[in-house]
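Left out: one protein chain. Kept in place: all the others.
Going in written order, the chains are labelled A, B and C, and every chain counts its residues from 1.
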Amino acid sequence: MINVGILGATGAVGQRFVQLLADHPWFRLHTLTASERSAGKRYADVVNWRLDVPFPESVGDLTVSPTTAEAVKDCDIVFSALPADVAQGIEEDVAANGVGVCSNASSHRMDPDVPLVIAEVNPDHLGLIDVQHDRGRDGFIVTNPNCSTIMLTLALEPLRTFGFSSVQVATMQAISGAGFNGVAAMDIYDNVVPFIRSEEEKMATEPRKIMGSFDGSGVEMAPFSVSACCNRVPVIDGHTLSVWVDIDRPLDEVRKAFLEYAAPFSGLPTQPAKSVEYFDQPDRPQPRLDRNRGRGMTVSVGRLREGVRFTALGHNTIRGAAGASVLNAELIYMKKYL
Amino acid sequence: MINVGILGATGAVGQRFVQLLADHPWFRLHTLTASERSAGKRYADVVNWRLDVPFPESVGDLTVSPTTAEAVKDCDIVFSALPADVAQGIEEDVAANGVGVCSNASSHRMDPDVPLVIAEVNPDHLGLIDVQHDRGRDGFIVTNPNCSTIMLTLALEPLRTFGFSSVQVATMQAISGAGFNGVAAMDIYDNVVPFIRSEEEKMATEPRKIMGSFDGSGVEMAPFSVSACCNRVPVIDGHTLSVWVDIDRPLDEVRKAFLEYAAPFSGLPTQPAKSVEYFDQPDRPQPRLDRNRGRGMTVSVGRLREGVRFTALGHNTIRGAAGASVLNAELIYMKKYL
Amino acid sequence: MINVGILGATGAVGQRFVQLLADHPWFRLHTLTASERSAGKRYADVVNWRLDVPFPESVGDLTVSPTTAEAVKDCDIVFSALPADVAQGIEEDVAANGVGVCSNASSHRMDPDVPLVIAEVNPDHLGLIDVQHDRGRDGFIVTNPNCSTIMLTLALEPLRTFGFSSVQVATMQAISGAGFNGVAAMDIYDNVVPFIRSEEEKMATEPRKIMGSFDGSGVEMAPFSVSACCNRVPVIDGHTLSVWVDIDRPLDEVRKAFLEYAAPFSGLPTQPAKSVEYFDQPDRPQPRLDRNRGRGMTVSVGRLREGVRFTALGHNTIRGAAGASVLNAELIYMKKYL
Partner (left out) sequence: MINVGILGATGAVGQRFVQLLADHPWFRLHTLTASERSAGKRYADVVNWRLDVPFPESVGDLTVSPTTAEAVKDCDIVFSALPADVAQGIEEDVAANGVGVCSNASSHRMDPDVPLVIAEVNPDHLGLIDVQHDRGRDGFIVTNPNCSTIMLTLALEPLRTFGFSSVQVATMQAISGAGFNGVAAMDIYDNVVPFIRSEEEKMATEPRKIMGSFDGSGVEMAPFSVSACCNRVPVIDGHTLSVWVDIDRPLDEVRKAFLEYAAPFSGLPTQPAKSVEYFDQPDRPQPRLDRNRGRGMTVSVGRLREGVRFTALGHNTIRGAAGASVLNAELIYMKKYL
């Protein structure tokens, strides 16, 4: 068993990490960190479990550590659910200690030698781990993208072969994407908020790095543009996207590409049966009905129409955050980067 | 005072008509129609008033008539809140009786000699009333567009001078747009439904007729395309739109166009101070906060960014339905078409 | 394996029956009935699956039968998710054919020789099956109570030993309790509806039959009164109850009774680890966090205060409907009534 830790284990993404790792077949939860005032206490006593899945009792007795590099130095892999500003330095220190970091934080996503990975889309970018080693980092940092970027990029992956240069996307993002306390009820109930800080900028750049080409030393950004309009809507979990992509092919071919898409690997524990699932029903996918497909790891696609337009959706704190990180770690392990 | 009637006065749009006309300075509510089983009863006794504004007591004593052309033959103007299939024949019969019909139904919107009018955008199209008279119709039919089309087209009107050929729009539409019973709570709560029947088709065609050129005998469709993705979201009132339009101008000029826009007329009772209101705040407009601007008749615009992208919103059953019809009627009256 | 059928397998409760029975260790889904126009088609083709758990693919190929007694005559047990007016006659016909009916419908609940059973509360009332046999019915009808009654009565069961004569309860009931199309979004969003037809009457009578004494031939109603105020609130699943009961005991004893309560049997597949789970946290139970405890079969209790007041909640379409029926059937099978 691989010993793993979670930096920031009590927040919305942190709790999803705990949920996904509590009974993991390869990884053993060894260290959970939280704020200074929680350190030293039982995890069960400090976490305010707010997910609608049962609290995994097996984890309750772990003693919470402070969020420091020192605290996780005995782990093989550390998952980071830290806010970007806190993550920056700590993740570097953890990696300097020879530990592998799989981070959901945005701090290092655009670093030239840090892979920004969606396991199914650009597994080869993990080669940047060697670049990090070469310049003297004992461990490594691997990042996963922003939640909306993951839904968009995974939905575009089956279409990569057609080529495209311009993507437009309007998002309808769930409340949980802002963390447990990120959105006040008075601000979102019976409402849409057409603004999510930094989100459109991330969607404009991250997909281009993920779909960029890796030449053994660095990543060249893919030559397409993403123009995003990001909106918060009154949905608990699940980001829904209306997408336009300039593909000039018959819809039948596009549909076939979605239907025939398969991940380039198999056998990873967190991997869903279908990473991308296509619907012919006219009114699908829908977040309440489809966010939990593939235990939250499937991106659902439907409403394919001329344009080319389609709808995509996925579970933002599983496929779009903790699950993406865990799947990356499984791939790293399988590829023997540990 | 002009005597007016409402066809279908008990539904979601019908009640909005009643709200707007109960104390109108020019129009007097003379006839309210509803289904056969309500006919002959007091309006107050048959309506299940479900708006969050008080029931206008002055209207309660009106005796409900059956929904027939005969019932409204003494009216000068009749507002139609009927479903499209029912509206088709009745509206023609009403107009044949010499009565003017201002209809929110979709049945006649694309008829060549029926004006499809947003009062501020294409008041000249009312000239088609004369075309209807010329071919022997004693009264007339004037229609207003689909709710989403109104928000989009009114938001585009200030930009018409720049020219554009391609519009993309993702809508986040309110529950009330489907009528009081159109959406089951189980289907929309904690959910987004990425499909509204016929909505995308209407948005693709109606704006082109509204912004088309009228030459005295007919309307030539404007030469731009609209590609829409229509979504239902858990909001009670107010449609929000993420819009892209291919205008290649500095944002400052676009912003100025929004700020300086003024309606081509003034003094109509239902007309808001600003038909289009522009926001510089980064997170506006929002439906709960802005749908009631201008007593529900203002289209709010904001989040202007490169692309050109922006957000637009308006109250779907006021600006997007009953209020649009009433404003059209006021314009018709002012222009002496009665 | 016992062959089972579901009368009305496409509605909100019908789909829960399918979910619970698709992989049942003792029962095999043999017959699914629906309306005449669905008959003869594959279940997967006629059901509009609207639960947020995946559709059980194994059931999809079953051919739907019409809702008649004939259609289910080869089943050993038939679960009824029919509306009360339809259920009345069909259930009697099914039972006359020698089949056992476990019904969620209200039609026969108060029949003198039909047991109204919550498995953990009054398993002995199943003795009424013999009374039915004695008067010539080949099969039998066993009913489970109204959803709110189940939450209330199961929460009161641990306190039965203290004795009480008066119960007051305000319910906050979920949307799904009215079926998929029972509540329009416009009527419940941002709202509370303080009325649910017949609900308060059921809560006043059903708990008294359930907690009544069975003497081998009939049930004597328990001597307490229930005064209920039933409200619909904007919650998808899970009924929450504020309960007062006139028990004059120290809170410690009441708390202990909740904590120490155990079901009078064990080993039934649908039975949760705890039928009643007690919380000391001041803000629990909550429907979104606690409705799925015990796979939806646990009634959660908390906020115990002087009065005696407490909060109770449970999943209304699982514990309060389909799950209650299935647990009854398991008990019937274990007790060899088949």
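Brief remarks on what is shown
The working rule: a contact is a pair of C-beta atoms (placed from the backbone, for glycine too) under 8 Å apart; a residue touches a chain by one contact, two chains touch by 3 or more.
Quantities reported herein were computed from a predicted structural model and do not represent experimental measurements.
Considering the full assembly, B:189 is the residue among B:79, B:189 or B:279 that touches the omitted chain.
Across the entire complex, the residue among A:26, A:162, A:189 or A:265 in touch with the chain not shown is A:189. The residue from B:25, B:54, B:136 or B:216 that touches the chain not shown here is B:54.
Check A:22, A:44 or A:236 against the missing chain and you find that the one touching it is A:236.
Contact between subunit B and the unshown chain involves residues 49-50, 52-54, 189-190, 288-289, 292-293.
Not every partner is drawn; the one left out touches subunit C at residues 168, 170, 172, 189-195, 200, 227, 229, 231, 233-236, 240, 242, 244, 282-289, 302-303, 305-307, 309, 311, 313. In the full complex, subunit A contacts the hidden chain through residues 12, 50, 175-176, 180-190, 234, 236.
As a convention for this text, only the chains that are shown with their structure count from here on.
Two chains share more touching C-beta pairs than any other pair, namely A-B. Taking shared numbers over all numbers used, the subunit B to subunit C interface scores over half, which places it in the same class. Subunit A and subunit C have centres, each the mean of its CA atoms, that are 40 Å apart. Between the Cα centres of subunit A and subunit B there is a gap of 42 Å. Chain centres here are Cα means. That of subunit B falls 47 Å from that of subunit C.
Taken residue by residue, subunit C touches two or more other chains at 50, 189-190, whereas all remaining positions touch fewer.
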